[in-house]
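Partial complex: the chains shown occupy the same locations as in the complete assembly.
Chain IDs A, B and C follow the sequence of writing; residue 1 opens each chain.
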Amino acid sequence: MKKLNKMGKIAVLTSGGDAPGLNACIRAVVRTACYYNLEVIGIKRGYKGLIEKDFIPLSARDVAGILQKGGTILLSSREPRFHEYEYRKLAYENLKSENIEALFVIGGNGTFQAANLLAKEFDIPIIGIPKTIDNDLYGTDYTIGFDTAVNNAVEAVDKIKDTSISHERIFVVEVMGRDSGFLALEVGLATGAEITLIPEYPFPMHHIVESIISSIKKGKRFAIIILAEGVAHAKEFAETLNKHLKPYIDEDIRYTVLGYIQRGGSPTAFDRVIASKFGVFAVEHYLSGNKNFMVAYENGKLTAKPLEISFGKIKKPDLKDYQIANILSS
Amino acid sequence: MKKLNKMGKIAVLTSGGDAPGLNACIRAVVRTACYYNLEVIGIKRGYKGLIEKDFIPLSARDVAGILQKGGTILLSSREPRFHEYEYRKLAYENLKSENIEALFVIGGNGTFQAANLLAKEFDIPIIGIPKTIDNDLYGTDYTIGFDTAVNNAVEAVDKIKDTSISHERIFVVEVMGRDSGFLALEVGLATGAEITLIPEYPFPMHHIVESIISSIKKGKRFAIIILAEGVAHAKEFAETLNKHLKPYIDEDIRYTVLGYIQRGGSPTAFDRVIASKFGVFAVEHYLSGNKNFMVAYENGKLTAKPLEISFGKIKKPDLKDYQIANILSS
Amino acid sequence: MKKLNKMGKIAVLTSGGDAPGLNACIRAVVRTACYYNLEVIGIKRGYKGLIEKDFIPLSARDVAGILQKGGTILLSSREPRFHEYEYRKLAYENLKSENIEALFVIGGNGTFQAANLLAKEFDIPIIGIPKTIDNDLYGTDYTIGFDTAVNNAVEAVDKIKDTSISHERIFVVEVMGRDSGFLALEVGLATGAEITLIPEYPFPMHHIVESIISSIKKGKRFAIIILAEGVAHAKEFAETLNKHLKPYIDEDIRYTVLGYIQRGGSPTAFDRVIASKFGVFAVEHYLSGNKNFMVAYENGKLTAKPLEISFGKIKKPDLKDYQIANILSS
């Protein structure tokens, strides 16, 4: 790819829930753009800053030292006003007034749907870069943040397992994932959880109970149950299970909700690298003349998909992975 | 200290809540005992194994490779039967039937009180080694597990802080500590929390609210509040605070209960070393002719205290440390 | 896949250099085999145990609690005797005497070549599972241990970077990889190294010198240089570079050889999961009637390749990845 003679100008924002790797991606977008002689504007707090014209110029130096940091230097927020046409018009006018020729949005499904309206209504090219720790975005095998979230959760479960084993207790550990089980399933596989419960492949309570009783009868009195938040709340689930198991256990079932520790922290090597590659690919693919696309990771390779590809679609974990979890927890 | 010619025999157990460093301490007790030609019996599941005579011989080799592991190879449990005289008598008879001459108990206040009854009723020498992640045991400046628990919590809060800053939200993080604020205060100091709430030094809600509003008015829209579990439940606290701050914040206050991740994991270097030193000191001090004592860490040195020293006493965090947290969060 | 009625018997060994995830893979092979009613024999110390018939039966219980552990419970060694026909014959006879019907070898190129001789000479089915932290095995996009090694190295470089920045020094960090640059390149990308040097894409010394001088002239006095061990030794490289840069720097260039810390430690979530999937796939593909194959990861999916596929072949990092490192370090 050739460097440009004439300077163009792009803008970048982050929107939606936190995901480790956002800064790595911002850095890659900015540095790749600079490399090809594009100017870059950073938009603060996602669509909020777009509406309020909270813009800052970003040079290659401005993104030094952020690759390994959690969070996002551009900040993020929820901005309900963007659902209204007049505010999107304002957003567009803000972009035009600064001669911004394309908008790079690092976000998930909601972010892309909002950006798509802008693309449709005002003909501003949109480039989507997928991030969510839930990895539930249709059209891409991977979204920025997933690997770090999995490892954060795995480190936590490894710790809980120490107590589970030495105190012979059953623990329910609730992991994030909204309506989806990708995160929970990966955590279940990586920690050797006795039981992994995800919304996509229901496992009835009486099977859970039987499985644990059978295990107790063989002398194994501890267990880790990984519970996707889309299945149940840990507290209620633990209480219900406790009632069923009362005659078989000495100690009440404990539960932990891992919560926000899954979203933060320095990104893993994989998230830093994939977020960087997403950023480079996004800029280069745009410069090749494409617009209104989402960067995607498919079959181990980077590619581009129409921005709308994920709308209304549901991505499910591979049934085979779920079966593997069962085979290996035996 | 001289090695013994005549073999003696001691027993060791772990009891109460989990604390990283238990295995390091077991290893030290066993290896020091072996070094001085004592035999060692491990008792499984604390007082439960004492009553049920679940004993295993422990050699120096049996404790290889456990120094860096969380949990306890001797397992732990709660055993209400030990409150009854007849079961303590049974416990004593089990010890005598194996010619065990002293019982080393690694535990906290409850463990020591139970052991003290045994010492009083049956004249079996008891050696207490203090552990609890809460560090709230009177008579010693340190209890095994505290440093690891603090670091576990700090790593978690560091992650949550990423999201707090980049999404400009207020987070309430509940840490363990039962009725005491040692853990919360240390975590607050180590993470630079905006507010740290501990039971020993109450801070009224209206002060909290004013402090945050004043901060928001200066443009700082995020905050971490470290909440000792002895003060309030995170959920209720966050809801109450939310009501007060509603007019000033865009996003609801988030909360996380760190829970059991604080108790597990590989112990820190400090916990490995101090647990080892506690174990060595315990055996050597016993061999010097002492009994019914608790190992203690005082003014940076190991010492022995009467086993009853902590009974009915309360240890409070230093007021100065609390003031430092306030000075530095400004 | 159906479970077997008639019991078969397989053996598994680990061979070659250490790689995090070996235990996860052993666990998966054993548990999957048990699930399908196969018996499993573990062979100690790789080909050494095969020659000396150091065999142990492995049940599903025997591999409990090893998923998250570094190293290999089966131990590993180098065994030059296996190059001789008579010892391979002895190895085969040991397998036959125990009615072992197939041999699963978890290893790299050398391991597979040795196993292939056995397969050719004695018609014992061989199943290869690829592991090496270097990720340089032709025929598969991934080998067990790579992700953990990368993250181990990245954590180390992150620490060194603190000192590099605050003391304004240039550091050379040598990472493993034998003749290949996969590990170094990934580490360079993930740490934002100023310069990454790998054997596949040479970068002449005068370019390195110019690049650093240009950077110093802009006021940036620190730099991290990631050096693949296949390019040069850190000590000699740092000394040479030092001579060239002497007039421009206040402090001598420092160097660190990361060494064995890259090979150990608890595997990352990815290595635990992929090692598990490799193990499940290996057993199931064997049970489907295949033999003398290597499990491979290609385009994001598991597949099987002829055992000989990697022999005499060289896998190179993607030139694009190298270019990305250059674009982003600017």
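Assume a residue touches a chain if its C-beta (ideal position, glycine included) is under 8 Å from a C-beta of that chain, and two chains touch if they have at least 3 such contacts.
Owing to the predicted nature of the structure, the values given are computational and were not obtained by experimental measurement.
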(message) With 3 chains in place and all of them the same protein, how many does the whole complex in this file have?
(response) 4
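Here, only the chains that are shown with their structure count from here on.
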(request) Name the shape of the chain contact graph, picking from line, ring, star, complete and other. (result) line
(message) Centre to centre, using CA atoms, which chain is the farthest one from chain B?
(response) C
(request) State, to the nearest whole Å, the distance from the C-alpha centre of chain A to the C-alpha centre of chain C. (result) 28
(request) Would you kindly tell me how far, in whole Å, the mean C-alpha position of chain C lies from that of chain B? (result) 39
(message) Can you list every residue of chain A that touches 2 or more other chains, as numbers and ranges?
(response) 158, 165
(message) Looking at the complex, which residues from chain A come into contact with chain B?
(response) 18, 20, 22, 45, 69-73, 75-78, 152, 155-156, 158-163, 165-168, 171, 250-251, 254, 256-261, 263-265
(request) Going by the contact rule at the top, pick out the chain A residues touching chain C in the complex. (result) 27-28, 31-32, 34-35, 60, 65, 67-68, 141, 147, 150-151, 154, 158, 165, 186-187, 189-192, 266, 268-270, 272-273, 276-277, 280, 298-301, 321, 324, 327-328, 330
